[in-house]
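What follows is a short report on a single structure.
Note that one protein chain of the assembly has been removed; the remaining protein chains are unaltered in position.
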Amino acid sequence: MEIPYTVAERPDTGLYNAKLGIWLFLASEVMLFGALFSALILLRTGADYWPHGADKLNVPLATVNTFVLIASSVTVVMAWASLRLKEFGKAKMYLWATFACGLGFMVIKAIEYGSKFSHGITPATDNFYATYFLLTGLHGLHVVGGMVVFAYFLGPGAKMWRTEPERYTNRIETCGLYWHFVDLVWIFLFPTLYLL
Amino acid sequence: MSVLEKHPDEEQPEEHHHHESFWTKYVFSQDHKVIGIQYALTSLVFLMFGFILMLMMRWQLAFPGRAIPIIGGLLSEANAPGGIMLPEFYNQLGAMHGTIMVFMAIVPLLVGAFGNYVLPLQIGAPDMAFPKLNMASYWVYATGGLVMVISFFVPGGAANSGWTSYAPLSVTATMGQTFWLVGMVFLITSSLLGSVNFITTTIQLRAKGLSFMRLPFFVWAQLITSFLLLLAFPPLEAAGFMQLLDRVAETSFFMPEGLVVSGEVQPYAGGGSPLLWQHLFWFLAHPEVYVLILPAMGIVAEVIANNIRKPLWGYKAMVYSSIFLGAMSFIVWAHHMFMTGMGTTISAFFQTTTMIISVPSVVILTALFMSLKGGSIRFNTPMLFSLAFLIMFGIGGLTGLPLGLSATDIHLHDTYYVIGHFHYVVAPGTIFAIFAGIYYWFPKVTGRRMSETLGKIHFWPSLFFINCIFMPMFIQGLAGMSRRLYDGGDQYAHAQSVLGLNKMISYSAYGLLLAQLPFIINFFLSMKKGAKVGANPWQATTLEWVAAPSPPVAHGNFPEIPVVTRGPYDYSVPGESEDFTPQNAPLGQEG
Amino acid sequence: MTDLLARWMPIDASAHGAELDSMNALVHWLMALLFVGWGIYFVWVLIRYRAGRNPQADHVGAKSKISTWVEISVVVFEAVILVGFAIPAWARWVTPPGPDENALTVRVIGEQFAWNIHYPGPDGVFGGQKPELMGSSNPIGLDPDDPTGADDIVTINQLHLPVNRPVTVLLTSKDVIHSFGLPVLRVKQDAIPGMETPVHFKPVMATPPEAIFPACAAAKECWEIACAQLCGLGHYRMRGFITVHEPGGFEAWLAAQSG
Partner (left out) sequence: MAGATVEEIKRETRVYRNVFLALAAFTAITVAISYMQVSFALALTLALLVATIKGSLVACYFMHLISERKLIYTVLLITAGFFLVLLFLPLGSYLGSTGS
């Protein structure tokens, strides 16, 4: 017996399984990052001194990274839109663009981290850097995770487009939701860490 | 119904053409039933393991400084030279008993085993919504468990800072703590995967006609539990990362400035807060205790409804109370932290929420009590365990009240009163519910019944001994005896008057171990030799009994997809010929 | 119930303890009432409605409103005890003694596995501390360059207090979290490193001679400080002693210490 609603939507909820699943997963992610933000607020409030992010961190690089990430968000939705228009070639191009943006983001992040480490700055330096490295590091892991998934759907996973195009489209939609969430986290990380 | 009465062996449908290897069928299976059984066996082993750790501790508590008989010689010199337990080892056992029991035995049993096996059947689904994820969740759990077990063998042994792992003690502790953190990250991840699956399955794969208010209470309990796991676990995962960094990268999330441990100034930059860990830990761990109790209530509700032969009284009130309980459980956590120095406003807030959260428990319990009235009560083994659960949970819940008021908690906090309180809810409470569930669903899983005689020989001594273990703890707690004492309070003057109870408790714990023998024999014997049963040996109404054979069809569960026409507990409906009307009985036709 | 619980509880030598104990008894009354009430009902219902006696179940079941009344009374009781007793009691517990009450201030610094007690000496001022100076000869790291510290008195595991005079204990820890538990005085408070937490109480009963250290050890009747929070392998033996002096005795003890 097949599992129902893997592709089609269940009439009374209006959702297919994976859509609900990914949103639930994102809900848990909200709580994960929420705890880190909560820790940041508590530590910062309790600290005698807390540096101004812009004095310590590289704002221009992070600004570039913000553009990179929002660009990658728009390319994913475009990929999804193309799939819905049955333009697989175009979709592939957009997915490659997304992957490239992710890569670009990580390269810039690596440069940022590298310059900190070369100045002897590590998470152990103080709690400002500890929260900075933890939050951006965990966020970076999420970016890498997303890239792995996109690589899969561009490579072996792309076969599904020929057999079950609708399901493939749904998969790109759910990955897209995850990717936007990663973007969204960055949108809040950027000002709280770098600008305040 | 006739399709269901056939012998299960003839029932395996031949429609599955592809041949399944041993590996895909039993090890890397994606069938929720197999995964459920995997979870059950693994976590039962952990339950036994957690129990054995405790039996060693109980020896030390009753006879401080005396060599542990029988297994003492097997312990390494670093832990127990000459079979005599060292304090370091005692602390490892304590921390790991708590961790194993909560995260590797009880939750996987309730959710991983019962939830996985029963929930899809009760909602008429062919499987979980995401079978691969389901398989992954088991294997991530198994990995986490393995990491925890390995931690006993690393230098310095397993984690020794309590299951609560309060910083800075945990941050400065031996390597076992790092394993604990890594293990916890696996266990949490597994729970997250599971909860996404459970919620999606319940919402998306309900059979036709199975509206929310027709769900068996067990399914409700699992659904709410899954939400708790989904939203409360991630903060502990985050906190785990932070503690891991504090340990391996010398960050100071939880470390204040100027710590001097054993005369040495610590290298931490400082600025961290030990209380931050406690907040994040209890933000998970309080909802976690309802994760331990809600599915247990779910099991008990199923068994009781079946054995009183009438609908549950106040089903809706129970459902709404559970939802309310789940929501409230997120804002009571700091009642574990009254003694950390709390101002009046904050303590008033958490005391009030704590008192409020006791009300839905009272409502659920009252509903179950009232259900008994007017019933035709059958006293089989699952029912005995369920009835005992009501009383035992009642005792455990009631003793939560003096702890929930910060002023009375001053004297009771961190004493054996707390140990008594929560063991009453988790041991004679939840474990009894688990036993009830095993006796109840065993025929569905194996197609055979467990022995009633052995079941009763299991029940009565267990009930007796478990009360002899935990009741005296209230007295010890009132005397002010602290928990986590390696010598069981031997040197404290204020504990002298209650010291004798330690021996009684320990003897009872060994009695409890003996009382499990009939269960273990029954469990394995009945798999091979138990009386064969048809689809519905308990004459129940819910879908797992009335729409699927025992055991259910290997892939897809049901010979034909059920369509639900009524609520879950239509027992003794006036005018029907049988005293139970299946949930999928066609409308207007006799069951 | 107060008497029943008191059979197991240690004696109470503090001003605020009686209130806590009677509140505890009150809560236990509610618990007992519910337990006995439901227990009687439970036994009755199981006998009355067993399958043998009642072969045909009633689809509708109980119709009485009693359960609602029970629930409402539980809520009312909890509300009363919360607003009437628990919250005010806590507010009093965290309120420092007034300036005219001549309170004694003592610092208590927990460490693995001992209680360091720090008295300010005749000048009434605590000397400064430095973590790097902490060692076995100077357990709390008193700064020798700080003149206010010269007359300070530091004891290990011996807390001496005067009777009938309010005390404020300023509590902290050098290393990990401990918990400062005084069963006979109904006091418990976590000692958290990096924080200084005040605890206020008033002993109203002097320690009887046979319960004074070291004589008490033989009689097993000591008034103790019991560490209540897991703090490492020596948690079980992190034990201190309290001596509440008769009027005048405390001052004599202080003088003997500085002399």
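Here are some notes:
For reference, chains read A, B and C in written order, and residue numbers begin at 1 within each chain.
Just so it is clear, a contact is a pair of C-beta atoms (placed from the backbone, for glycine too) under 8 Å apart; a residue touches a chain by one contact, two chains touch by 3 or more.
These figures come from a predicted structure and were not determined experimentally.
Shown chains touched by the hidden chain across the complete assembly: A, B, C.
Only one residue from C:Val94, C:Leu133, C:Ile153 or C:Val204 touches the chain missing from this view: C:Val94.
Taking the complete complex into account, residues 9, 13-15, 19-20, 23-24, 27, 30-31, 34-35, 37-38, 41-42, 45-46, 54, 59, 63, 66-67, 70-71, 73-74, 76-78, 81, 84-85, 166, 176-177, 180-181, 183-184, 187-188, 190-192, 194-196 of chain A touch the chain not shown. One chain of the complex is left out; on chain C, the residues touching it are 94, 171, 192, 195-198. The missing chain lies against chain B, touching residues 203, 227, 231, 235, 273, 275-276, 279-280, 283, 327, 330-331, 334, 337, 340-343, 345-346, 350.
Here, only the chains that are shown with their structure count from here on.
The touch graph of the protein chains shown is a line. On a Cα centroid basis, the chain most remote from chain C in this structure is A.
Here B-C and A-B were compared by C-beta pairs in contact; the pair with more is B-C. Averaged Cα coordinates give chain A a centre that lies 49 Å from the centre of chain C. Spacing of chain B relative to chain C, judged by their CA centroids, is 32 angstrom. A straight line joining the Cα centres of chain A and chain B is 34 Å long.
The multi-chain contact residues of chain A, meaning those touching 2 or more other chains, do not exist; every residue touches at most one other chain.
Among all residues of chain B, those that touch two or more other chains are 272-273.
Those residues of chain A lying in contact with chain B across their complex are 1-5, 10, 13, 15-18, 20-21, 24-25, 27-29, 31-36, 38-39, 42-43, 46-48, 122-127, 130, 134, 138.
Residues 125-131, 133, 192, 195-197, 199-200, 203-205, 230-235, 237-239, 241-242, 245, 249-253, 268-269, 271-273, 276, 279-280, 283, 555-558, 561 of chain B are the ones that touch chain A when the two sit in their complex. Interface residues of chain B, counted against chain C in their complex, comprise 86-88, 91, 94, 160-162, 166, 168-169, 172, 256-263, 265, 270, 272-275, 308-311, 313-314, 339-344, 347-348, 351-352, 355, 358-359, 362-363, 366-367, 369-379, 387, 390-391, 394-395, 398-399, 401-402, 405-408, 410-415, 475, 478-480, 482-487, 491-494, 496-498, 571-574, 579.
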